[in-house]
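A protein chain is absent from this complex, but the other protein chains hold their places.
Showing chain A:
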Amino acid sequence: MQVPFSLSKWQIFAWLIGICLSAPLAFLIFESLQGDSEVFSHLWNTVLWDYTSNTILLILGVISLSCLIALPLGWLSAYCQFPGRKVFEWALMLPLAMPTYIIAYIYTDLLDYAGPVQVALRDWFGWQSPNDYWFFDIRTLPGAIIMIALVLYPYLYLIFKTALREQSFKLVQASQLMGMSPRQSFFKVSLPLARGAIVAALALISMETMADFATVHYFAVSTLTTAVYDTWLGYYSLTAAAKISGIMLLFLFVSLMLERLSRKNDTVHERQASVNDTALYVLKGKTAWAASAYCIFILLVAFVLPVGILCGYAIDYFDEAWNSQFFLYAWQSLKVSLWVSVIAIFFSVLVVFYQRIGSERTKSIPGRFASTGYALPGTVLAIAVLLPLTLLDTALNDWFSQTSFEPGLLLSGSIFAMIFAYVVRFYAIAHGAVEASYVRISPSLDMASQSMGKGFLQTLTLIHFPLLRRGILTAALLVFIECMKELPAALLLRPFNFETLATHVFQYVSDEQLELASVSALFIVLVGLIPLYFVNRSMEQHN
């Protein structure tokens, strides 16, 4: 049988991709372990401890507040029947689409000294100056905690709800018959059984919180993320930035380990999909309305009100916001996102295909290497990408120094750096989606194709591609959306005078003029809603 492409070539491709995409992380770890950096020692002796403790407080605060918000919501929507439950069940995911810096801006606008809330209070009570009364200052660490938790709680809500649904209702019924009140069975049965899922969700939330740059920057709360940003843009010290990133990697590592551990413990418990679509508890009267009111309150605060205000801005400032800038930046975002989607999908198909046909024991390693970038916060990722690219640029310039050609910052200073960083970050999404749809293709199809004289490449194009089409499209869409929303990496890596929609919106947020970028902001929220549709659909199919 003629094999047009030998196995070893697939292997080489897969390993090349794996090594390239994991190189930034390797460089970052190497650089952060390097000897002394003056800037870093200075930071270490002055402000770094504050930054670290702020980061820890921020994470702990967001985790606690998320639990307060999401655990009751998850329990209500998994077990109880009350007015509006069907709608709340998916609507409570919506805040995930909201970038934190937008919600932060809107609440600052509302609650500031000159904002409508305080103005109304002053009119009402006749206060004259800030000295006459105390009011919650939102541009603080607690304010940042509230803003971030309002956007991230849906992770815990979704995972906790699913975990409760996967537990057999009969376990709760059994505990009830043994004399437990609904409250007692929640604490003695449901909660311990969902512990693994909760820890996993909190690990995810803490990673996202740590990665948040825009809110803390806007609120002037210094954390490790802002420190990385300031060190690079303020001191131009890659080494110091890499060292701070190293501290964040440690945090990240702890989160990932927790998540792993919790999943390991979880496998002990048998899971069963519940076929019970009736509710365990039928809430009545005041309790039922209180449940609905709680859901409405969270939904209102985390999504409806901010989006409503954003729409208001967009209507009032339509002429300023709907302009050629919007189209230019939308087009630039679109271009970068499309490139990244295509490259990430191409790479992931190659790597997953090698995993399928390879017989080596090491065949799953390239995929794992390539996926390491996903957990990196955007600022850390940017520094990690700059490390190898600046080295390459230096080498290139040396190479061409004999000639009249001057490449300059060909790699690190161009759109290439952005695209490369995005591919490193979002490859894992594409890989996961492609792998998931590959599992559904029976291996006997490959054998059938090969027995009929088709080589690997033909099997890939004639059999796998048509069958993978939907999976690939979904993966491409998810990568595309993440690219459209990505902010911190873009802020650090964008070429001079290059804006994406996200950086454009953030620029106006920083300048306290979000109104003028409201159309762009709404557009980002709308794009963020798309993946929620997919999540909801897959959950409904699961049920």
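To be clear about the criterion, a contact is a pair of C-beta atoms (placed from the backbone, for glycine too) under 8 Å apart; a residue touches a chain by one contact, two chains touch by 3 or more; residues count from 1.
Criterion: contacts and distances are computed from a predicted model.
Peer 1: Quick one: the chain not pictured, UniProt calls it what, "ABC transporter domain-containing protein", "Sarcosine oxidase subunit delta", "Acetolactate synthase small subunit" or "Iron(III) transport system ATP-binding protein"?
Peer 2: Its record in UniProt gives the absent chain the protein name "Iron(III) transport system ATP-binding protein".
Peer 1: For the chain that's not shown, point to the residue among A:Gln118, A:Ser175, A:Thr474 or A:Thr500 touching it.
Peer 2: A:Ser175
Peer 1: So which of A:Ala23, A:Leu156, A:Val189 or A:Ala240 would be touching the chain we can't see?
Peer 2: Residue touching the absent chain, from the options given: A:Val189.
Peer 1: Applying the definition given at the start, please give the residues of chain A touching the unseen chain.
Peer 2: Answer for chain A: residues 168, 170-171, 173-181, 188-189, 192-193, 268-270, 272, 278, 282 touch the chain left out.
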